[in-house]
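Before I ask anything, let me first share the structure, which is written out below as structure tokens.
With one protein chain removed, the remaining protein chains of the complex are shown where they sit.
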Amino acid sequence: MTDFLLAAAGFILLTVAIGLARILRGPENVDRTMAAQLLGTGGIATLLLAAAATGVRGAEDVALGLALLAAFASVAFVTSVTPPSGDDPS
Amino acid sequence: MSVADIFTVVAVGAGCFFFLAGTAGLLRFPDSLTRLHALTKADNLGLGLIVLGLLPQATGLLGALKLLAVWVLVQLSSATVAQVIAQALRRRGPSS
Partner (left out) sequence: MTVLEALDIGLAALVLAVAIWTIAARELFAAVVGYVAYGLLLSLVWVRLFAVDVALTEAAIGSGVTGVLLITAAMRLRHTDPQPVAEQPGPVMRFAAAVLCIVIAAALAAGVLTMADPGPTLAPDAARHLAETGLGNPVTAVLMTWRAFDTMLEKVVLILAVIGVWSLADDRAWGGVAGPRPLPHQQGPLAFFAQLLPPVGIVVAIHIVWVGANEPGGAFQGGALLAAMAMIVMMSRLAGAPPVDRRWLRIALVAGPAMFLVIGVMGFFVAAGFLAYPDGIAKPLILFIEAFMVLSIAVTLPLLVIGPPDRLPSGKP
């Protein structure tokens, strides 16, 4: 079971790492932000799987912290590229 | 292998598949809006299935609740990010 969870953690880390090629290729900053967002979610998944397999104390609190801040980079990007306006229709 | 372990293997395996799908979409889809669509699948289903799969392995009720809280927070973040990025893309117009 431990090996399966670790293998799953490694697999997810590998896939999102390949996704990081979007930071490299872009072509736009919004695509780069999305790659970072995917790495954030994948990192949380990797952390949860590795923590369940190795039983590190407190690892779930790290995951909780990362989950709490998962949107921050993307929100900072969007609010600095197009400042939210009061009259947005949606 | 107990029933709980089989459940874990199936759910975590399915979660891995959605991460793979999300990454493939992010790399292969033609424009930003479709790539955004692929991204949210990994966020919602990928992490959701992994959390579901880890629940039988959680240490006690608090551990399980923390796992669920992680998923709910990522759901909330992911939905918000998808909305605000899509709004920013739309406001900028399809041309650029």
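Order of writing sets the chain letters: A and B. Residues in each chain are counted from 1.
Note that in this section a contact is a pair of C-beta atoms (placed from the backbone, for glycine too) under 8 Å apart; a residue touches a chain by one contact, two chains touch by 3 or more.
Because the structure is a prediction, the values reported are computed rather than measured.
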Touch with the omitted chain, as defined above, among B:C16, B:L36, B:L49 or B:L73: B:L73
Residues of chain B (touch criterion as defined above) contacting the omitted chain: 69, 73, 76-77, 79-80, 83-84, 87
Chain A residues that touch the omitted chain in the full complex: 2-3, 6-7, 9-10, 13-14, 17, 20, 23-24, 26, 29, 32-33, 35-36, 39-40, 43, 46-47, 50-51, 53-54, 56-59, 61-62, 64-66, 68-73, 75-81, 83-86, 88, 90
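Just so we're on the same page, only the chains that are shown with their structure count from here on.
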Inter-centroid spacing, chain B versus chain A (mean Cα positions, whole Å): 9
List of chain A residues in touch with chain B within their complex: 1, 4-5, 8, 11-12, 15-16, 18-19, 21-22, 28, 30-31, 33-35, 37-38, 41-42, 44-45, 48-49, 52, 55, 60-61, 63-64, 67-68, 70-71, 74-75, 78-79, 81-82, 88, 90
Partner chain A, residues of chain B touching it in the complex: 1, 5, 8-9, 12-13, 15-16, 19-20, 22-23, 26-27, 32, 35-36, 39, 42-43, 46-47, 50-51, 54, 57-59, 63, 66-67, 69-71, 73-74, 76-78, 80-81, 84-85, 87-89, 91-92
